[in-house]
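Every protein chain but one is kept in place in this view of the complex.
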Amino acid sequence: MQLGMIGLGRMGANIVRRVVNDGHECVVYDHNPDAVKALAGDARITGVSSLRELRDNLAAPRVVWVMVPAGDITTGVIDELATTLESGDIVIDGGNSYYRDDMRHAKTLSDKGIHLLDCGTSGGVWGRDRGYCLMIGGDQEAFKHAEPIFASVAPGVAAAPRTPGRDGEIAQSEQGYLHCGPCGAGHFVKMVHNGIEYGMMAALAEGLNILRNADIGTRIEKGDAETAPLTNPEYYQYNIDIPEVTELWRRGSVIESWLLDLTAIALHESPTLTEFSGRVSDSGEGRWTAIAAIDEGVPAPVLTSALYSRFASRRLDEFADKALSAMRKQFGGHDEKPGA
Amino acid sequence: MQLGMIGLGRMGANIVRRVVNDGHECVVYDHNPDAVKALAGDARITGVSSLRELRDNLAAPRVVWVMVPAGDITTGVIDELATTLESGDIVIDGGNSYYRDDMRHAKTLSDKGIHLLDCGTSGGVWGRDRGYCLMIGGDQEAFKHAEPIFASVAPGVAAAPRTPGRDGEIAQSEQGYLHCGPCGAGHFVKMVHNGIEYGMMAALAEGLNILRNADIGTRIEKGDAETAPLTNPEYYQYNIDIPEVTELWRRGSVIESWLLDLTAIALHESPTLTEFSGRVSDSGEGRWTAIAAIDEGVPAPVLTSALYSRFASRRLDEFADKALSAMRKQFGGHDEKPGA
Amino acid sequence: MQLGMIGLGRMGANIVRRVVNDGHECVVYDHNPDAVKALAGDARITGVSSLRELRDNLAAPRVVWVMVPAGDITTGVIDELATTLESGDIVIDGGNSYYRDDMRHAKTLSDKGIHLLDCGTSGGVWGRDRGYCLMIGGDQEAFKHAEPIFASVAPGVAAAPRTPGRDGEIAQSEQGYLHCGPCGAGHFVKMVHNGIEYGMMAALAEGLNILRNADIGTRIEKGDAETAPLTNPEYYQYNIDIPEVTELWRRGSVIESWLLDLTAIALHESPTLTEFSGRVSDSGEGRWTAIAAIDEGVPAPVLTSALYSRFASRRLDEFADKALSAMRKQFGGHDEKPGA
Partner (left out) sequence: MQLGMIGLGRMGANIVRRVVNDGHECVVYDHNPDAVKALAGDARITGVSSLRELRDNLAAPRVVWVMVPAGDITTGVIDELATTLESGDIVIDGGNSYYRDDMRHAKTLSDKGIHLLDCGTSGGVWGRDRGYCLMIGGDQEAFKHAEPIFASVAPGVAAAPRTPGRDGEIAQSEQGYLHCGPCGAGHFVKMVHNGIEYGMMAALAEGLNILRNADIGTRIEKGDAETAPLTNPEYYQYNIDIPEVTELWRRGSVIESWLLDLTAIALHESPTLTEFSGRVSDSGEGRWTAIAAIDEGVPAPVLTSALYSRFASRRLDEFADKALSAMRKQFGGHDEKPGA
């Protein structure tokens, strides 16, 4: 079948490649003509220079995948598609949109009879080879129409051993894509996926930091009245080879995971990670997950702590820390210590 | 070579099987004679009924693996081995000992010229097939002598694809075992491994709970002056099929992990987990990891939150909660709400 | 001057009493006629039975204080006032409204030329005697007009010693009320106040729980392979008299606070707090504060932990805990322990 793709960044371009490799045709557009040209030369790919042209090169009912930054840019594309596409067409938002925006976008499109499928897409730069894990929300019929595309983009059942007990027909989920529910359900599940990702990443990172400082008994100086002394320096005399430990854990341990695999790669390349400053960005889903937990009234201390650690890595706690130092100065006459 | 095994519980027995399957001989002991009998019938396994007999069936220098509960029981066995074994022999503590106890045990044994290797062992009930991930501390020479045993117990390099960039000789870590440093280093690394495990588990569990309550907008009643109303019930109308979502994430997502595989198994077997009450035990390493973070002065909010959630699952926060209700009653006249 | 009061619950009625005691007149309304009658007999208080009658008993420009539950009820009253009052009148929302609702309400009213002042009101059941701490947002001129009322409701400068360095004219803030900024600023500051309140309360409650369990070394049984043993029971042999400790801390300690005073009262009345179940409600501000921190990108681990503990006190973490038990069962064959 045919797919229209809007947005040919790393992920958009890789999705196009997976789709055509699986036998489909793509009509592709990007606001940057060079990105369109970069995909030229494949007979199954047609580059276009406007959304109108994209529409005209696709047979109705069209399936158009939008893969542009979430927020205002996605909204802009959706708005334009609402006036360009035709009733019965299907728009897939594959970006990192907030599921609440999907609801708004779906309304914009449905006023014109156009369907929106929201599609959370996980896989990062590795997805071209590994396939992308797809979490989809929206109208069931529209989903069914677009399903062959999702099947091409997803990793397929062979990507992991089947779960014991699952031995009959292969489910959607086992192929790496899932219709999760009505509009927004896909991005909701993707949001929580990323929230979990933040938590798992922080768990690993905190653990490595504890290993890294297992030699603190060899480094720390005596405490004074205002600094906690290390009570038992004899227990912290280890120089742990962290790259080897992460490699070790990849086989047979309980924490085997893709994030661990990636960490082992990173530490093999750069054992002390000196090229990083440690300012960790966050791209929305971690925040939205915490807000969902709060709205639902369920505790999410691990996911939220992971988020807050990222904020702290960017020194956004500065005024709070100054206030603490000011209080200590007031009640105890404690001056800040340069290296404390 | 020969291995003596003390403790034939699930893990001890499975390690024996892996060792003899790889061509070694085992002399095995358990305080429960039935556990010894259960391993009979294999010509490479010799059951014995005392530590003295175990010693007499092994050629010096002996390698004796202790696989019994950590704490007093391990200490008792170590003490007995100190008076039973001979100078030059090697004791492997494969249990979940606190690394600080290793230091004490090593002293007990070294007074008799006996070496202690502390060996953190990960893999659980699946280790017999998957192999165990081994984190080892202690004297380098003793480690070298016992290395063939560790190689048999570990998963081996084929258990995971080699990390990109690692293409020469296969390192210890790639085979699934690692000499991490001097006495205690093995259990220190295992302790942190379990700390990370707690954090990853909690990240998954919290995320699933958020999915589970994604329908709260269909359930929640109006708030009153003392209960937070759900501001936007229209955003929480999803009935997510959680078993299918965990299956989905196993292919192509960033959170691919063995813990996710296991969660998918558990949820496929029991989608609502009704047979569990939600009282979650902890077995020491999570606590010790948090204490290590505190001693080192490094933040571990995710790992510690995961630990505290387990405490809270057992209602150990009860007096604190009552104190909160008492304060609310005092300043606001608020009564507790039965179902709030 | 005159004040109209809508909502004669505990706080509304007490505010009326403070206002008339300070020489003003009140026209009061409640949807429950008994609440109106309860204030009868004071010549300075006029009870009315409708908002229209309330309007007719006040001279323009009117000042009308709304003290009803936040959310739909407040919105309903605001909507009715928009059609009842006249241009130039001033509405004070003294309830626990979300500051974002203030913005909406202000729009509703300003379309009719009516001003909204949002007024966060702290003080609880003690406010009648102590005075209420008032955090006010909205138009500066409207605030100036209503200021005598705020001054009557607030505690006044004598309620606390003047801060060293403040020796000139008495500032608003020193009298216990403050114009914090434009529309919503009052409830924003009140929201953060309550967020801090949650954190302080939890700090106290957690500390008391640690004291309460300082005798755990006398109670705990030996651990087994799946339960963490208490390494050093000799360090936890204390039976602390918690009511006396809270009384003690009221004099000379760093944690002297009104919340501590209240805790000491509660524990003096009921040393073990057995009449409480420990299900702790939350009424919105704690959630909104955490959401504000997330939106702003600043870490608030303490305030958010305090909120999540309240959720956990109501067992809203149940599915997460079950998932943890299920994972432990899968990888380690661990069964849940009834009393673990």
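Read from first to last, the chains carry the letters A, B and C; within each, the first residue is number 1.
Simple rule for what comes next: contacts are C-beta pairs under 8 Å (C-beta built on N, C-alpha and C of every residue); 3 or more make two chains touch, one makes a residue touch a chain.
Just so you know, these numbers come straight off a predicted model, no measurement behind them.
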{"item": "Displayed partners of the chain not shown (whole complex)", "value": "A, B, C"}
{"item": "Residue among B:76, B:165, B:297 or B:333 that touches the chain left out of view", "value": "B:297"}
{"item": "Chain C, residues in touch with the chain not shown (by the definition above)", "value": "99-100, 103, 122-124, 127, 130-135, 154-157, 159-160, 163-166, 171-178, 180-182, 184-185, 188-189, 192-200, 202-204, 206-207, 209-211, 213-214, 216, 228, 230-232, 234-241, 244-245, 247-261, 264-265, 268-269, 289, 292-293, 295-303, 305-306, 308-309"}
{"item": "In chain B, positions touching the absent partner", "value": "254, 282, 287, 290-291, 294-301, 304-305, 307-309, 311-312, 314, 316-317, 320, 331"}
{"item": "Chain A residues touching the omitted chain (full complex)", "value": "9-10, 69-72, 95-96, 98, 124-126, 201-202, 204-206, 208-209, 212-213, 222-229, 231, 258-259, 262-263, 265-267, 270, 273, 276-284, 286-287, 301, 305, 309-310, 312-314, 316-334, 336-338, 340"}
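The rule we apply is simple: only the chains that are shown with their structure count from here on.
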{"item": "Chain closest to the middle [Cα centroid of all protein chains]", "value": "A"}
{"item": "Chain whose average C-alpha position is farthest from chain C's own", "value": "B"}
{"item": "Interface numbering overlap (same over half, different under half) for chain B and chain C", "value": "same"}
{"item": "Distance from the mean Cα position of chain B to that of chain A, given in whole angstrom", "value": "29"}
{"item": "Separation of mean Cα positions, chain C and chain A [Å, integer]", "value": "38"}
{"item": "For chain B, residues contacting two or more additional chains", "value": "124, 202, 204, 206, 209, 213, 228, 231, 258-259, 265, 301, 305, 309"}
